[in-house]
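Here the structure is laid out as structure tokens; the discussion comes afterwards.
For this depiction, one protein chain was excluded, whereas all remaining protein chains were kept in their positions.
Now for chain A:
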Amino acid sequence: MAGIGGAETTGKKVGWGVLNTVVVIYALVPVLWIVSLSFKSSETLADGNFIPREWSLENYQNIFSTTEFTRALVNSIGIAIIATTIAVVFGTMAAYAIARLDFPGKNLLVGVSLLIAMFPQVSLVSPLFEIERSLGLFDTWPGLILPYITFALPLAIYTLSAFFREIPWELEKAAKMDGATPGQAFRRVIAPLAAPGVFTTAILVFIFCWNDFLFAISLTSTEQTRTVPVALSFFTGSSQFEDPAGSIAAAAVVITIPIILFVLFFQRRIVAGLTSGAVKG
């Protein structure tokens, strides 16, 4: 790596430019490829060219004209938002207690959530499949939301308690001394300080729920509950002679958009959230 404390010469800058370019290409090529596929017309779909020879929107028109995709999109969005909201609320409460209060069983809770973070999810699929079938939760939204909350909670608790430990809590006391009610102290002082951490955690948890495939494919059986990643794997062409690659690519691009937006707008927060939760936590 570059020498330490050396002058920032042009040579070094060029070196870094080359390295950065390599990294950017590494990260973007597979993404650009799926974008390119999604814009190819059905005639040029199988030409093996990295850049479309003929740009077309037909793949997008195709997927949005079927309920198979639109229904899955609604499921994905709905399930991810509900699971994220609940996990972040429960996680915030627990993380506050862990960061601020002293009570027996605290280490146990931290230990249990660590165990769950490391847990092989497939080991839960068999029993959950049978339990949810007998409870009538199989192939329903709650049937997916519950395991998502469970596996998102450790992530939420660690990230949030790392953030909460950084908050200068003395400010709360100071506000109360200045005559603020506990409610005011919370609303005016603590909430604005805690909000960035909660928001970052919500992004990370949302990405986790949005990404899940194993639970989604095991605990659903109909179009009514399938999320997009699962629906993708079931896509077939509109006739058996049609290659579904175009539709799959278009749907894939659609569900990548929120991720790209998060990354573009909240890069700093995501990096801070991931690193604080995992290392300092």
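One rule holds in what follows: contacts are C-beta pairs under 8 Å (C-beta built on N, C-alpha and C of every residue); 3 or more make two chains touch, one makes a residue touch a chain; residues count from 1.
Just so we're on the same page, contacts and distances are computed from a predicted model.
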- The chain not rendered here carries, per UniProt and among "Acyl-CoA dehydrogenase", "NADH-quinone oxidoreductase subunit K", "Sugar ABC transporter permease" or "Phosphoribosylformylglycinamidine synthase subunit PurS", the name "Sugar ABC transporter permease"
- Message: For the chain not shown, which residue from A:Ile79, A:Leu128 or A:Val198 touches it across the whole complex?
- Response: A:Leu128
- Contact with the hidden chain (one of A:Ile81, A:Leu114 or A:Leu171): A:Leu114
- Item | Residues belonging to chain A that touch the chain removed from view | 1-5, 8, 12-13, 16-17, 19-20, 23-24, 26-28, 30-31, 33-34, 37, 45-46, 48-50, 89-91, 93-94, 96-107, 109-114, 116, 118-131, 146-147, 149-150, 153-154, 157-158, 161-162, 165, 207, 210-211, 213-214, 217-218, 228-229, 232-233, 243, 245, 248-249, 252, 255-256, 259-260, 262-264, 267, 270-271, 274-276, 278-281
